[in-house]
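Every protein chain except one is present and positioned as in the full complex.
Naming follows writing order (A and B), and every chain is counted from residue 1.
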Amino acid sequence: MAKWGMVIDLEKCTGCQACSTACQMENNRLPGENYQDVLYYTEGKQPTPTLKWFPRPCMHCEEPSCLHVCPTKATFKTADGVVLIDWNKCIGCKFCMIACPYGVRFYTDEKPLIEPNIKDVFKGSGDLSWNPPYKGPQQDNAHGVGIQPNGVVSKCTFCYHKISKAPAGTANLTNEDEATREFTPACVRTCAPTARYFGDLDNPNSEVSRMISSKKGTRLLEHTGNKPQVYYVTGSGAGGGAAVPMGRNGINKV
Amino acid sequence: MTTQVEAKGPVGMAMMAGVAGLVISLGIVFSNLMSSGHASFNTGSNGVTWGLPVVNYVFFVLTSTGLTFVASLAMVFGFKEFYPIAKRCVWLAVVTLIAGFASLALEIGHPFRMLWAIPLSFQYLSPLNWMGVFYLAYLVLLLLKFQKVNANDWDSSGSRTLGIASFVAVVIAHGTLGGVFGAMIMRPMWYGPLVPIYFLLTAAVSGAAFAVLITYLTYGSAGNMPEKVRNLMAGSMSKVFAAVLAVVILAVVSRTVIGLWTNADGMQVWDHVVASPWYWIEIVLMVAAFLMLVNGSSPMLPALMVIVSLFIGRYEFIISGQLVPLFKGSWVPGLIQYTPSLTEWMTTLVAFSIALAGWAVGEKMLNLAAAPEGKNS
Partner (left out) sequence: MNILNTLITRRRFLQAAGATSAGAVALGSGKIGGFATLSEAQAAAPEASGGATVTKSICGQCPARCGIDIYNTNGRVHAIYGNNDHPIANGKGCPKMHLGTYMLYDPDRFKGPMKRTNPNKGRNEDPKFVPISWDEAYKTVADRLNNLRDKGESHKFGLFFGRGWGATDVGLTIVPFGELYGSPNAPIGHSSICSDGSVLAKQCTDGNASYSSYDYRHSNYLLIFGANFLEAFRPYNNNLQVWGYIRGVKTPKTRVTYVDVHMNQTAAAADRALLVKPGTDGALALAIAHVILTEGLWEKSFVGDFKDGANLFKTGQTLDPASFNEKWVKGLIEWWNAELKDRTPKWAAGVTTIAEDLITQTAREFGSTRPAIALFERGAHVHSNGVLNGMAIHSLNALVGSLFAEGGLGYQMGPSYGPSPANAADYMDDYAKNGPHKKMPRIDLKGHEDGYLMAKNMIQEVGKNHLSGKAGYKLDTALFYMTNPVFSTPNAKNEWEEAVKTMFVIDTSPFPSEVAMMADIILPDNTYIERYQDAPTYPFQGFPLAQLRVPAIKPLYDTRTFGDSLIAIGSLIKGPTSEYFKKLESAENIVRHLAKGFEKDPGDNGVKDFETWKAKGCWFKKPYVYRQVRGEFLKWDGKGYNNPMSAEDVKKDLLMTDSGKFEFVSSYMEHKKDWVLAKTGRDPVKYNMPHWEEPKYTGGGDVHFISPKTAMHAEGRGGNIPHAITLLQPAAGGNKGALAEIHPSLASAKGIKDGGRIKIKSAVGEIIATARVTELTRPDTIVLPFEHGHWAWGRWAKALGGSHVDEIVPQQSDRISGMCNYYTGKVTVERA
């Protein structure tokens, strides 16, 4: 069984947000509800201000703090290493959102970021909180895939409806290989500068394992002990505009 | 035999106010929840996740905890002078616990699914579950204990055991509630092994304040109180209240100083906390209440002041712990802006109304002034 993981090369990331929109459409996210987000930080002063950005999917942690807090085991970790939510069990207590250090979980019932509420324009019925006409064919509530029902929490699934169909023993899921293209997570598949790599962390010959080794992959907020399965590499020399932010926010102490 | 004491306070009025409050608040909450779900809250995935309804919950369940402590002074620890308010405190613990649960139920996405999903797939690692288990056990034990007391069984071994058991249950329950927050290392404003102890202290002062306030409400004034009650209020109750309050003031100040001092990512929010007038209102109310208590004035006003102060404190704790955004970048460049919506405020009214009406019902129908005869020295 693979242990799926991702490597993001910050030297190549252009901060274009295509990962965000590919995810939005593949997974039918609401406007502003970005499973995969690119976060921008500004520091310094003119004429030498610093702008940097940071692509941030769910980390699919080895020790996910969101998992332990879930009272109903709605949040679970699959045998192939993916953190998912069973929407049939989720009670919407949002403790997982509190316990996630990375801010990558989303509750269904919230005020829309912009009006009119797209949920009112494409109204859902029954178990669906909305129903966009462009929704994908996949709907798998037990794995938190598809249009989310009301009153539950949802999150990045590593495009579980795609990766779970990859043949056993696959080391790399990549757009470049036609055989794995359709099994590749949307954000990885579309990444124009090829800053994202996806594969089996347990396979020492996978591209992700090689990159973690050769480019010294690091993980975010190691002090929380969550042990993300998403690694960041910065390559040699000066990076581009992408970088790990110094803090989780831009707020300084007085 | 117990003596039925006619309550002279505004119990009827309280009942009417509580019922009216409940009708209004539930009407607004349900109509808004029906039409727009939790979008009628100002909470959000890019904002504050746990909003005012959770503040209400924590405020009331910890009040319930504190009321059990007060009742236990007589029923568990043998401070018999507390017997005249013990039954009332047990009942109040029941109604405030229900008030807290009610607010939480309005906040949860699928409160009914919870009823089967938790038992059927129990996550033993989740503090939330143990909190639920122990608060539930506590509620059952409280009700059983109340049933005993209501049947005038103050002192049988069964009754004593129930009293001890409910005390133990609530200590553990509030401890797990403390764990819900204290274990969150990713939220440093909440994090800390002593948070359950902090909750214990604040729960105790909350219980004491409610015990005092409700006693005054029951009788209308000190003059109307039976002598034992009057003596208790002016004497031991005020002293216990003042003593616990003093420790809580120290705890709050200590948290503030550490919070302002620490550089950990997330603690920036303390700058915001102390910049808010509400923080200073909280402090001034507590300190003033303490000074009034040690100066021997009537504890009623200090009780009210402390309740207001504690509610501010709960709000400050729950909300401020979430105000530093986690990886939102320029989308949320500063602290998260959060103001509760009308619907959220109505959940507060729901909780207070349940507590008020519940108390009044008990006062009218359950002889809350009862105490074991001859046992109180």
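Some observations on this one:
One rule holds for everything that comes next: contacts are C-beta pairs under 8 Å (C-beta built on N, C-alpha and C of every residue); 3 or more make two chains touch, one makes a residue touch a chain.
Because the structure is predicted, anything quoted here is derived from the model rather than measured.
Although one chain is not shown, part of chain B still touches it, namely residues 329-334.
In the full complex, chain A makes contact with the omitted chain through residues 9, 11-12, 14-18, 20-22, 24-26, 29, 31-32, 38, 40, 42-47, 49-53, 113-116, 118, 121-124, 131-137, 175-176, 178, 181, 186, 189-195, 235, 237-238, 240-242.
Operating definition for what follows: only the chains that are shown with their structure count from here on.
Chain centres here are Cα means. That of chain A falls 38 Å from that of chain B. Against chain A, in their complex, chain B makes its touches with residues 36-39, 41-46, 49-50, 108-111, 113-114, 117-118, 120-123, 125-129, 132, 180, 184-187, 263, 265-268, 271, 322, 324-335. Per the touch definition, chain A reaches chain B in the complex via residues 32-33, 37-42, 53-54, 56, 65, 68-74, 89-95, 97-113, 117, 150-153, 221, 223-225, 245, 247-254.
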